[in-house]
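Notes follow the structure.
Part of the complex only, each chain left as placed.
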Amino acid sequence: MAVPLIAAREIVKSYGHVEALRGADFTLRPGEVVALIGDNGAGKSTLAKILSGVERPDEGTIEIDGEPVAFGSVEEARSAGIETVYQDLALCADLSPAANFFLGRERLKPGLLGLLGVLDNAAMRRAAQEACERLGVRLASQTTPVSALSGGQRQGVAVARAVTWARRAVFMDEPTAALGVVQTRLVLDLIRSVRDSGVSVVLISHNMQDVKAVSDRVEVLRLGRRVARFDTANVSMEELVGAMTGALGAQEDGGPGVPGQDGERGRGA
Amino acid sequence: MKGVRLGRLQVVWIGLVLLALLAAFSALAPRTFPTAFNLLNLVSDAAILLLLATGMTYVIITAGIDLSVGGVLVFSAVAAAEVMDATGSLLLGTLAALVTGLAWGVLNGVLIALGRIPALIVTLGTLGMSLGGALLLTGGVDLRAPTDLNLGLGLARWLGVPLIVWICAAITAVLALMLAYTRFGRHTYAIGSNAEAARRGGVAVHGHLIRVYGLAGLLAGLAGQLSLAKYGITGVSAHSTDNLQAIAAVVIGGTSLFGGVGTVAGTVIGVFIPVVLQNGFQILGVRPFWQQVVVGAVLVAAVYVDQWRRRARDQ
Amino acid sequence: GGQGGQDGQGGGSGQIRVTLVQGLAGEEFYETMACGAKAKAKELGVALDVQGPQKFDPTLQTPIVNSVVASKPDAMLIAPTDVKAMIAPLTQAKQQGIKIVLVDTVVEDQSIGLSRISTDNVKGGAAAAKALAEQIGDKGKVLVISTDPGVSTVDARIKGFEEEVKASHPGMTYLGVQYSHNDVSEASKIVNAALAKDPDLAGVFAANLNSATGAGSALQQAGKLGQVKMVGFDAGPAQVKQLKDGVVQALIAQLPGDIGGKGVEQAVAAVKGQQVTPSIPTDATIVTAKNVDQPEVQKVLYKAGC
């Protein structure tokens, strides 16, 4: 556990005049499940996107296995073994679940046809079907487009995809938000078994039961900064909520100098 | 039922509309319309547009558009004519047409993908640039094809069908299969469906867009050489509506302008519907102005039937 | 280019600046006219600038005339795209003291145009009818392929053709006009359908180059080249090649180079305050494979470049 798998320091990211991250830190060690929690708009999704290569930070450093990296594309993060379930799922609505599952890593027919780039749709359908069923997600057909799936079915496809391809770490941005009770349990089980296979998991969730149930550690974001870290075993629900809302850890909160959402709120009143 | 791919079903209804048109004209003009002579002419007239429309299908499935095809066609034809004039080699001429077509296409792709300029503006710009460039090269005077191209490839037949038709049909078939069954096709759909999701999925969106517009340009370049062979002339002023014709064919064929859905098979039908209408009405002796009115109305009706049947099936 | 900012007003001071506004940029007829004008301008030592719209259309030519007027040349040669619609912008030009010479086409207002050097397109159409009648032995079905309806010069040719056929050639059956929208493949489709409908089609009058090209291609494919006679309009290099290849049997040639040269002559005379000729009519010549190599016919063929 010497070198962290991912170590992000002082990440800053603004969208126009909205500062989504204002110097956020984040650490993920090999083989652990970290819950990344925080209020709505705290910057969790933004941080996940930056560490998946989707967005470029304005400032800050990212280290993978202690080596500084600058992710210029999703491809680079992927080749470092990092996969992500995005909060907006990032599925192509016109494509089938199987096509989405294998997007960017399509399986080709063996032999000459494969050299010509011909897809092995049957194999991909089978594999996608299996992966979805492991999560308890039942799809009427692997060929109808994703746009015809229910919210939970879509999320199941996204989760199955990320978990299947991850080699080092999976970011899951609210992976169970739309899932049923059974599916949620299966995903939590899956998180544990993924961890046991040596892949680290970052779970972004608003459900404290789930966080308590599967995570080893918790990192708390508030207004674009990390304000607290806990070992899950030693923290109470109240402490977590307190850290998220700023009732605790006021020393890091920056007091009245922190504008942004708060500032606007004051003006609107 | 469940196993049938959506893409295949999509073309069924509009295909039936085409068949209905063919049947109607055959019934109304049984001696003149359904003759081998006339049907071969129909196919031969549509062949070159088919190439442009196939390239356009790829472009529109990525949620793009390419207004430059007519200009690129003319520019490539001019380049080919000049090269053949200078070297006397048909091969080098064909190469010149393909290379210039590809170059314009890649320019489109680069400006759209890397410059992030709307495709409509980029291709409107390159339409003007390629057309103006062609006029500059020729001084506004149409160049003629070498006689051996015009009388050779232009007239050659195989099994009674013009060679140009075989070439266009073969290329269209290959591209139809490529779109439906290969990784390249899959990525084309993915980008049109949700470019951001495709990017996050690791699809090289920029590179792919450049290739798609390059393909459309390449096809326009080939179309330039074939039209030079067929008509024997570069036609600098003759291709200003090619872009709209190709786009219309693609959309009639069921491809959405918003990207993500569509098939080359649909486009093929979409190319033929206006061609058949025009031919049929002329053979029936409908007056030219009425032709315009009726073609417009039937076009809308044909697509309506398609939409309506598809909706009925989905409900 | 490069004359922007020069003050060419006042006639005598500095080089005389003349602008030619074509009816349609990039068409061989007008390009040949520009060549003739350039040659004459060089000879006379005046600066010539050429502009033209993308379509033969007054709404597109008007802005061009306006910007030419803004750049204040001494004289303007113009082929007005409409007899009425171009009166207003040309009046404005006249008011700015620009000497106007009308070439090829005219406007209704007789006070515009110090000199008018015009082609009679109705006569040209009639000549086409005569040429086609001669080719087909004065009997059989004839079809006309035009560009777009509403293009006045082409409409005049068709009118002349139709009147001549109806008046003096009772053996010919006039099948009417089809419009190719200036698209070769469209023209080819039209002839294909016409052949399917009337396999005994005898002759085609293709009112412009692209129509003739497309029609020729269709005839070639059908193996009816030379069997169905065709008469084209204008005599650019491409048309002459079609004539020599037997795609068309006759061409109606106008004299664009001549018109351009004479136009510059008249314009310079007007600027210098010399005598101008108010009206110079020009004629149409029938060119056939038989007479094309004769020197006096060679002279009327349009030039590819200059």
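Each chain carries a letter (A, B and C) given by its place in the written order, and its residues are counted from 1.
Keep this in mind: a contact is a pair of C-beta atoms (placed from the backbone, for glycine too) under 8 Å apart; a residue touches a chain by one contact, two chains touch by 3 or more.
All values derive from a computational prediction rather than experimental measurement.
Each chain type appears once in the displayed model; counted over the entire complex in the file, the copy numbers are A x2, B x2, C x1.
By definition in this document, only the chains that are shown with their structure count from here on.
For chain C, the chain with the farthest CA centroid is A. Of all chains shown, the one whose average CA position lies nearest the global CA mean is B. Computed from the mean C-alpha positions, the centre of chain A lies at a distance of 43 Å from the centre of chain B.
One simple way to say how far apart two chains are is to compare their mean CA positions; for chain A and chain C this gives 70 Å. Averaged Cα coordinates give chain B a centre that lies 32 Å from the centre of chain C. Contact with two or more other chains is made by no residue of chain B. Not a single residue in chain C touches at least two other chains. Chain C makes touch with chain B in their complex at residues 25-28, 31, 149, 176-179, 181-185, 188-190, 192-197, 209-210, 213-214, 216-218, 220-222, 236-238, 241, 245, 304-305.
Residues of chain B touching chain A in their complex: 2-3, 5-6, 178, 181-184, 186, 189-190, 192-194, 196-204, 260-261. Residue ranges on chain A touching chain B, taken from their complex, read 52, 54, 74-75, 78, 84, 86, 89-95, 99-100, 103-106, 108, 116-119, 121, 140-141, 143-145.
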